[in-house]
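The complex is shown incomplete by one protein chain, all other protein chains being positioned as in the whole.
Chains here go by letter, A and B, matching the order in which they are written, and residues are numbered from 1 within each.
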Amino acid sequence: MPSIVVDNLRKTFAAKRKSAGLTGSLRAMVRPDRTTVEAVQGLSFRMDDGELLGFIGPNGAGKSTTIKILTGILYPTSGTAEVLGFVPWRERRKLAYHIGTVFGQRSQLWPHLPAIDTLALFGKIYELDHRTVRRRITLLSEAFEITHLLETPVRKLSLGQRMRCEVAASLLHQPRLILLDEPSIGLDPVAKQRIRDMIIRMNAEEGVGVLLTSHDAGDIEALCKRVIIVNHGQIVYDDRVSALKRRYLTVKDVGVRFVEPIAGDVDIPGAEVVKVGGGGYGLKLRFDTTVTPAAELLAHIGALGGVEDVTISDPSLEDVIRVIYEQAAAGEAIRPADGSWPSVEPEGSEGAP
Amino acid sequence: MSVGAAVERRVEGSQVRRSAAKYAAVVRTQLAHGLAYPGDLVMRSLTILIFMWVFIHLWRSTYAATGQTSVRGLTLNDTLWYLVLAESITLSKPRVATAIAQAVRDGSVAYQLSKPYSFLGYQAAVTVGDALVRGAVTVLLGGALVAVMVGPPPSMLGWPPAFAAVIAGWLIDFCMATLIGLMAFVVEDVAAFEWIYSKLILVLGGVLLPLDFLPDGFRRVAEALPFAYTTWAPARLFVSPDPALFVRLFGIQLAWLAGLALLVAIVHRQCTARLAVNGG
Partner (left out) sequence: MAGEAVTGGALARLWRRVRAAVRSVRVETRFVLALWRVNLLAALEYRTAFISQVVGMMLNNAAFLVFWALFFERFPSVGGWGMPDMLQLFGMTATGFGLGVVLFGNALNLADIIADNGLDAYLALPRPVLLHVLAGKSRLSGWGDIATGVLCFALTADPGAAAWGRYAVAALASMTVFVSFLVVVASLTFWIGGASALSAQAIHAMLAFATYPLTIFDGTAKLMLMTVIPAAFIGAVPAEFVRGYSDRSLLQILAAAGVSLALAVVLFHRGLRHYESGGMAVSAG
């Protein structure tokens, strides 16, 4: 059963433009020069109940706009969407009882009060009875190890501690779906990991669906099975994370350490020399396994001199995504090999912010 | 985890009662929030002492100069207690227009819209909660000064009706300030409008001078406008606990409140239909 169905969703913002100086300001007041910005340009996707779906893209790609449409905050310009069977912008308050939200850049906790007070307030707002609130608070605080944080005024918590309380608060009313907008923004690696553990745990234990936006590929890699990559308001990739890596990970990085310095220019057919370093002892290469077989490459390297050590590694997801963006910008359509591409026609990137 | 399970956990009662409990909880939380730093709270409320101290001197001289004990039905004591209340009402209210405009512009409206309550109902509850904390401290400080330097407060009979009128006044103010804040959907900066509004309240609302002292024509105009019912009406009821006056002024307050609330609801609906929170 799908929890989100989005079809050909578009959102256009009108932006005012103003030329410089006083006359420009006056003219802008009388006859504003409007330009339209297409934040979301025809998104279509679906998300299953209890799924962990990643939604990634650079700043301004349309991630937050999409999340805001799906929570009923924004009206779309055209297209349809259903979240848990509700049309968000028409049934915002009904939908609100069943979803939780965390916006990483904005706190929902009252800064001068301990988080427990906000949780109690949320109990009232979601119309939960006393006992349920108490039971949920105990359960969540034990599961996420925040019992000791709940009594401290929120503004005295570290960002990582606060985020754990934010996520717990969004789960108080046992939503079926939570939407997390950049939950790990500004966190250090340890705090990031704790938030990720929390998300995985609540997904596994309560079956809550998670739609997560991030511009940190690490979040997606750690959390999600499926990922949607958006750029300039369009979906440029929608498939499993593993498929993403498999498909784009035909490129490998090779690091070599020689026994003695190699002399002269290095030229290996079928590979790109990234760097010769370490006084001639080190060499870094990148090659495409579909063009150059690894064995052939190793033979070429062996011919250069005595090899002490070789490492062959996959590029990070970050690198993969960068390649995808570059290809999308160059107008190359990227379609999954199995033909599961949704019915969206990438239209290039003119007019996008 | 079905929708049904979520519904079962809900509290009993009619929709109205559940809604009332919801907004009452917001007011309570805001009260606790306001009391989180009592030292700060008192510090920020000290302004009333300065103002009242000046007013006490001004009005003593003024009454002495007229040679009368009562001007337009107000004694020196009445005038100063009127001003304690009028100043407290004004000094304690949060800057609603700025807050709403800010929420519209920076997208913090997002959080509140993703929760099951009305955005404006929530804001109104926060405003009343905030104003109550500061208002209580301000009235206590200003009242103490006037009680010591001038005389005792007016009859306690006037306190409950005045309290109701103060809340109604804050809500009328909330509606007008919200209309200004919602202009952020259309114009870039609402500060100028907020500022003009605050000056209208200052002069036509009777913050510095009871409307009773105004020239008759001016006073009639002021009494026909909503500004007077944010400040003048509650402060006036406080010093003149007269049932007939209460029925008249409170009735007008409720009428303005209903009209303005309707207007706010319509404007808000129009605005959200074209809501343009900064996308990302």
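As a working rule, a residue touches a chain if its C-beta (ideal position, glycine included) is under 8 Å from a C-beta of that chain, and two chains touch if they have at least 3 such contacts.
Given the structure is predicted, the values throughout are model-derived calculations rather than measurements.
Undergrad: Looking at the whole complex, which of B:A24, B:M43, B:L225 or B:A265 touches the chain that is not displayed?
TA: The one listed residue touching the chain not shown is B:M43.
Undergrad: Per the definition of touch given earlier, which of B:A144, B:V203, B:V221 or B:C271 contacts the omitted chain?
TA: Selected residue, touching the omitted chain: B:V203.
Undergrad: In the whole complex, not just what's shown, which of A:R90, A:R135 or A:K156 touches the removed chain?
TA: Among A:R90, A:R135 or A:K156, only A:K156 touches the chain that is not shown.
Undergrad: Which parts of subunit B are in contact with the chain that was left out?
TA: Contact residues on subunit B toward the absent chain are 39-40, 43-44, 46-47, 50-51, 54, 57-58, 60-62, 65-66, 71, 192, 195-196, 199, 202-203, 208-209, 213-215, 218.
The rule we apply is simple: only the chains that are shown with their structure count from here on.
Undergrad: Where the CA atoms of subunit A average out and where those of subunit B average out, how many Å apart are those spots?
TA: About 44 Å, centre to centre.
Undergrad: Sort out for me which residues of subunit A touch subunit B in the complex.
TA: For this pair, the touching residues of subunit A are 11, 13-14, 37, 39-40, 59-65, 68, 71-75, 84, 92-94, 96-99, 101, 103, 106, 108, 110, 112-113, 117-118, 120-122, 124-129, 132, 153, 173-174, 176, 179, 206-208.
Undergrad: Which of the residues in subunit B end up touching subunit A in this complex?
TA: Within the complex, subunit B contacts subunit A at residues 1, 3, 5-6, 9-11, 18, 21-22, 24-26, 29, 32-33, 36-37, 107-111, 113-118, 272-277, 279-280.
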